[in-house]
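Here the complex is missing a single protein chain, while all its other protein chains stay put.
Chain naming follows the written order as A and B, and within any one chain the residues start at number 1.
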Amino acid sequence: MSTVANTIFSPELAARFDHLVTIYPLSRSALVPMLLYAQDEIGYVSDAAVAEIAQRLDLVELEVRNVLSYYSMLRTKPAGKYNVQVCTNISCMLRGGYKILDHCKETLGIGHKQTTPDGVFSLEEVECIGACCWAPAMQINYDFHEDLTPEKVDVLFQMYRDGQGKDVK
Amino acid sequence: MPTLVSHPDEVKVISRRFGQGAADIEKYLELDGYKAVQRAIAEGPEWIINTMKASGLRGRGGAGFPTGMKWSFVPKVSEKPKYVLVNGDESEPGTCKDHVLFLHDPHSIIEGTMIAGLAIGSRLGFIYLRGEYRYLLKIVEKAVADAYAKGFLGKNIFGSGIDFDIITQTGAGAYEVGEESALMESLEGKRGVPRIKPPFPAVVGLYGGPTVINNAETIANAPHILLMGGEAYAKLGTERNGGTRLFGISGHVERPGVYELPMGYSLRKAIYEVAGGIKDGKKLKAVVPGGSSCPVLTADEIDVGLDFDQMGKAGTMLGSGGIVVLDETVSIVEFALRVISFYQHESCGWCIPCREGTDWIKKTLTRVHAGGGSKKDIDNVQYLAENMMGRTFCPLGDAAAMPTLGFVKKFRKEFEEYIDGKRVDTPLITIDQLVGAH
Partner (left out) sequence: MADVTFTVDGKQITAPAGTLLIEACKTAGIEIPAFCYYPGLSLQAACRMCVVRIEKMPKLQTACTTPVAEGMIVYTETPDIAQARKATLQLLLGNHPLDCPVCDAGGECELQDMTFKYGAADSFYAEPKNHREEQKWSPVVYFDRPRCILCYRCVRMCGEGMDVFALGIQNRGSSSVIAPNVPAHMSPDDLAHVDCEQCGMCIDACPVGALTSGTYRYKTRPWEMNHVATICTHCGDGCKTTLGVRSTSDGSEIVRGDNRDKSGINGDFLCNKGRYAFDFANHEDRITQPLVRQPNGELKPVSWEVALDHVGSKLRALRDTRGGKSIGVIGSNRITNEEAYLLQKFARTVLGTNNIDHHRTADYVSFAQSLAGHTGRTASLNDTLKAPAILLVGGDPTNQSPATAWNLRTDVRLNRARLYVANSEEIKLRRQAKAFVQLAPFGYNAFAAYLAGDNAAAASAASDSNALSAFRDAVKAEENLLILIGSELRGAELKKLIDFGLTIPGAKFALLSDYVNSRGAADMGLLPDMLPGYMPVGSPSDLATEYAVPNEPGLDMLEMFDSAGRGNLSALYIVGSNPVARYGIDPASLKDTFIVVQDMFLTETAALADVVLPAANLYEKSGSVTNSYGDLQQVNKAGDRAGVRSDFEMIVRIADKIGADMRKLVPFGKGLRADMGQSRGAQSGEADRHAVWLTANNLEPRLSPFDAFAILDEIQRLVPGYNILRLQLLSGNDQHLSPVAPTPLVQIGTRRDQVLPANDSLFTSGTLGRFSTMLGDLQQNEAQRLIQIQTAAD
């Protein structure tokens, strides 16, 4: 497997990818993590990212796109700096998930898969995120926020706006 | 950080170390960590498998397959390497138990993986977490690194002459990838589409090698079972349903949370005592007992024990242990629509009955819910669901059809009310939100 000379990724991520392709019995196993980590760094999976990942794994780009388009966390368009993902699946729905979603729509002024004009937030309605017992819940990027109320959401948004939100990667 | 709950009726085996900082390897060691694996090395594969068989442990991923038996299916000699695969894809709506386990006791999963590896003669294990669980992946990654640093993983583990490695892996958002063969595809860098069976994973699995795949909770039970003995563990539960289980109780209850209850524990008590009863003093309407794919139970069907066999007899399933409680205010039509929307969104699209069936049921229920239904819609939905059952490529089709049939059969009247215009809600989900999300 190739290490890439003119990588589009940061040196750290490139080094991580160089390593990742070596640990599996078949290098292709690195594909899904690579796509996700590339998205974490760039904000989305760009054409250039597809091309480089294809090159690193010796796959045709179409094959990378076939895989990429299967997974719902992966996106090919930029999202906001903070991607707000509100769960509306059954446990959350029963405890007001839709109210939280509506509240987010209202306060952010955007709908599903849209981004605020300042690029700070984007919003997504998502399927069950595995926080059913602490519903209603949402994730901002990879961070979980549970037992939500509209008021808690407001506080959270303010925190993130102020740059105090966590940003797990 | 999810809140920890507890109740006196709980029997804490797997949740023993919850809340004690056992993600830290030193703490884990203090709490009997990595003792079981050393015993396993000393006693050998046959002993491990026999102990697991004696424990009566059945898979916690949903289907309840006896774990000891699963491990014994792996051929002793194999040309290709064998693998252990831990299924931490936890995506069934209503289920969040593996979440707590990864958070509070990651080393038990690592130790369990090693034990499974020893049992089948594998030298490489994978722990696959759903992509959304990034912060848990960090915790597991750290635990694995700590175990390597201590020399517990890698070459010559515990001086046994045996090498064992663990690779952690992340998904990227796909419920279907929880299905064992789809998980293997995903781990091989492909679309999460299931494989043709047979051959079963125990014979031809990951990278074509014999593979044991278990749910994270199943795996985490192994060290406990080896330490306490198979029979002792079995005795905690009911016949053919050994031990305890993590139940996530969510929805309209006063104290939702993940509780460890003995197998066979009463569903009624789980709701009314353990979880504190129906929220705000409302009345119970229905329970989805084991994750969204399990047929619904009505308020008068909850006097049943929480094990695989009793739930089967009650016409539903124990599933993933996610108990979702619905109070009297819930619209079943709306609930059914939300459930089918999920399966429609998560169908991998491989086979016709599932891909098209979920889509048409969702479309029809969307219309019924919005007040545009006609009489034959209910029959149509039932016809579609009946024709999906048992005909799809993998069990996701059944998982979508079963609850739908349950709702339509047990709450037909409610559907009729929508159709007769006695009940109208604002549209819940517009099709463009979930269809063609890409």
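Simple rule for what comes next: a residue touches a chain if its C-beta (ideal position, glycine included) is under 8 Å from a C-beta of that chain, and two chains touch if they have at least 3 such contacts.
Values in this document were obtained by computation on a predicted structure and should not be read as measured data.
The shown chains contacted by the absent chain are A, B, with contact judged over the whole complex.
Looking at B:R123, B:K138, B:R240 or B:R355, the residue that reaches the missing chain in the full complex is B:R355.
Checked against the full complex, the candidates B:N50, B:T298 or B:N380 give a single residue touching the omitted chain, namely B:N380. By the touch rule set out above, subunit A reaches the unshown chain at residues 47, 60-63, 65-66, 69-70.
Think of the hidden chain as still there; on subunit B it touches residues 174, 176, 191-192, 196, 344-353, 355-360, 363-364, 367, 372, 374, 376-377, 380, 383-384, 387, 390-393, 435-438.
In this section, only the chains that are shown with their structure count from here on.
Chain contact summary for the complex, subunit A toward subunit B: residues 23-26, 28-33, 35-36, 57, 66-67, 69-74, 88-91, 93-95, 98, 112-113, 125, 127-135, 139, 142-144, 146-147, 168-169. Touching subunit A in their complex are the following residues of subunit B: 1-3, 81, 90-96, 98-99, 124, 130-135, 138, 167, 169-175, 186-192, 207, 248-252, 256-258, 288, 292, 322, 324-326, 330, 335, 338-339, 342, 345-346, 348, 428, 433-434, 437-438.
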